[in-house]
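My structure is below; once you've seen it, I'll send some questions.
Only one protein chain is missing from this complex, and each of the others stays in its spot.
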Amino acid sequence: MPELLKAPLVVEFPFTRSLGPVQSAFLTGLRERTVLGVKTSDDKILVPPVEYDPVTADELRDLVEVGATGTVTTWAWNPEHRRGQPLGKPFAWILVKLDGADTALLHALDVDGPDAVHTGMRVRIRWAEERTGAITDIACFEPYDGDEASEATPHDGEFEDKVSGIVAPARLDYMYSPGRAASAYITSVAERKMVGERCPSCSKVYIPPRGACPTCGVATREEVEVGPSGTVTTFCIVNVKAKNLDIELPYVYAHIALDGADLALHGRIAGIPYDQVRMGLRVEPVWTEGGRYPDHYRPTGEPDADYDTYKELV
Amino acid sequence: MSVTKEPVAVVGIGQTKHVAARKDVSIAGLVREAAQRALQDAQLTWADIDAVVIGKAPDFFEGVMMPELYLADALGAVGKPMLRVHTAGSVGGSTALVASKLVASRVHKTVLTLAFEKQSESNAMWGLSLPVPFQQPLLAGAGGFFAPHVRAYMRRTGAPDHIGSLVAYKDRRNALKNPYAHLHEKDITLEKVQASPMLWDPVRYSETCPSSDGACAMILTDREGAARSPQAPAWVHGGAMRSEPTMFAGKDFVSPQAGKDCAADVYQQAGIKDPRREIDLAEIYVPFSWYEPMWLENLGFAEEGEGWKLTEAGVTELDGDLPINPSGGVLSTNPIGASGMIRFAEAALQVRGQAGEHQVDGARKAMGHAYGGGSQFFAMWLVGSEPPQN
């Protein structure tokens, strides 16, 4: 049993989110320390203001201003801060109904411990020092001892230099493991051996093996060394730089059926002018120090394979 | 089988104007716009909708996991059933088919189905090439996946080099007649297509699809709903999905068996014996221009090896004998998850006689086709201007 492989996989991207008019007004308002809500056809004030009425599905556009103080409707003490969450220390999650609003907003409450928070407690917004037009312009809520104050008042939603979008960076960390068959393959390739697996039912040899014969739906187990030479079954000439790849253009990207394999794998062809690569060309892998995969494939010098010998593999 | 299905009619169709980046709306605003237009077309309100079936390609494209949860309010789904389909590139078609089954089974009477992609929230190539450990990096970008199959097609059929440019030239001209199409290249010429850079030889820049933000929606309903429809409905005469593995020994990437089987199933349901003669037009999923002749063969519109001859002879032009992609197709508009549904919806628009400038005269039967990029998932339907016979 080969060693099972495992490695971190980081999925990270700064998503660029355009905003609809209600969202734009709300988030710009936060930048200006103003909290906006939106009024429904039955005069309910929704804060945060959603674009569409959850009950009637009507488009909502009728903005109002509500208070920066409010009342906790439920809470949860978060003893362990997690990445991306507000405050950088333990805090309470709260749903808070701002004064003048009929619905609650989710945010963080800065208190020392769970004993300092209860449903019905009065809180107010603590504004972030630097505000950009995002939900995080509310740094958090903090305890407040004033009574319920303001009624909602109409607001035209107009501000100077309104934000039209937010950038929402998101990072998730995974520990990826490719499983038994792929681990075995990757391990053998690192030893410069191309080892596929044969299906016990249809006898086809799969490389890379995927743990299952996809046509029979059964596990492949019998290891079969294939190649190292193979035949170019088809290809394209790449004239456009692929992301994160430093390969001189143009180059040839080919499907290569290794001798003994029943389907082609993919690789780059070099050691021959790009415009002389052809279907049927016989090639072999070229390894570089420390490479996990063959760096490229080069011509073996054998005569080209006859089309009929590989056309089932195209 | 003794079960009789409820006939399904398309009574509302809506699309957004597809563009590279819709910067004035949220994701909800984008889908809402298409849904609202479909409702207006059907002269229905949110209250008339019994269920919502939504589809899109991978969630990583927008960075929202199962975005239908957040979109429930915008699509009037609160208190209703909402299903989310994901079958890779074919998803727009599969989503419409899942919705049609809800009506055909009489579980629901009127269903909103919608598909979207807001590609500008991220970058599709990022979403498609997440750095999975141990995997060989993608060596060739998006087109590099498709171009070798195009070369294989050319080798197999002896198609001359210029066929791909003919398709692109035709589709981009068709797009000029479709107000919702993304690319409107007003000064397009065949020479310009042929002079565009060769990106993944044999595929040129002008023979590739754009990256779009867009949504497409349809309202599907039963006979009663169709009877109330203010405008002529399109009737579903057949619909099917077929899947085969993404990679396997013996796979024919040029003419996948799943595509052939899917088309045969649809023709059988619709009573079509000679698709070339009986079908008036088709909206087929052509992400790279050469896939038009390839699919013409796969779908039985041409004999094997003969598809390119239809393209070359002008048969697939808007005024040809078998117009393909009168809307401008995926080559002119590609909000990935919605692209399949746009094919289905455009087929329905045509048989309703509502395609405007890109209307095919006298269109009575039209096919909508969608597939997944690995040529593994196929979804198709055939719609007609008359109710189905059986």
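Some notes on this structure:
As written, the chains take the letters A and B, and residue 1 is the first residue of each chain.
Operating definition for what follows: contacts are C-beta pairs under 8 Å (C-beta built on N, C-alpha and C of every residue); 3 or more make two chains touch, one makes a residue touch a chain.
The definition used in the following text is that contacts and distances are computed from a predicted model.
The chain that is not shown carries the UniProt protein name "Lipid-transfer protein", picked from "ABC transporter permease", "Lipid-transfer protein", "Choline dehydrogenase-like flavoprotein" or "ATP synthase subunit b".
Within the full complex, the chain left out of the display contacts the shown chains A, B. The chain omitted from view is touched by exactly one of B:Pro81, B:Gly314 or B:Gly356, namely B:Pro81.
When the missing chain is restored to the complex, the residue among A:Ala108, A:Ala152 or A:Ala242 that touches it is A:Ala108.
Residue A:Pro48 is the one among A:Pro21, A:Pro48, A:Gly196 or A:Gly267 that touches the chain missing from this view. Contact residues of chain B toward the unshown chain are 1-5, 26-27, 58-60, 62-73, 77-88, 94, 98, 101-102, 104-107, 127-128, 130, 132, 240-246, 248, 256-258, 261-262, 265, 372, 374, 376-377.
In the full complex, the hidden chain is touched by chain A at residues 4, 6, 9, 11, 15, 17, 19, 23, 26-27, 46-48, 50, 54-55, 73-79, 82-86, 93-95, 97, 103-108, 114, 119, 134-136, 166, 168, 170, 172-182, 210-219.
We take it that only the chains that are shown with their structure count from here on.
Chain A and chain B have Cα centroids separated by 25 Å. Only residues 5, 7-11, 13, 15-20, 23, 50-57, 59, 164-165, 168, 170, 176, 178, 182, 186, 202, 204-206, 213-215, 233-240, 242-245, 247, 250, 253-255, 262-263, 266-268, 279, 292-293, 307, 311-312, 314 of chain A touch chain B when the two sit together in their complex. Those residues of chain B lying in contact with chain A across their complex are 21-29, 32, 46, 60, 62-63, 73-76, 78, 120-123, 125-126, 129-134, 136-141, 143-144, 147-152, 155-156, 197-203, 245-251, 253-254.
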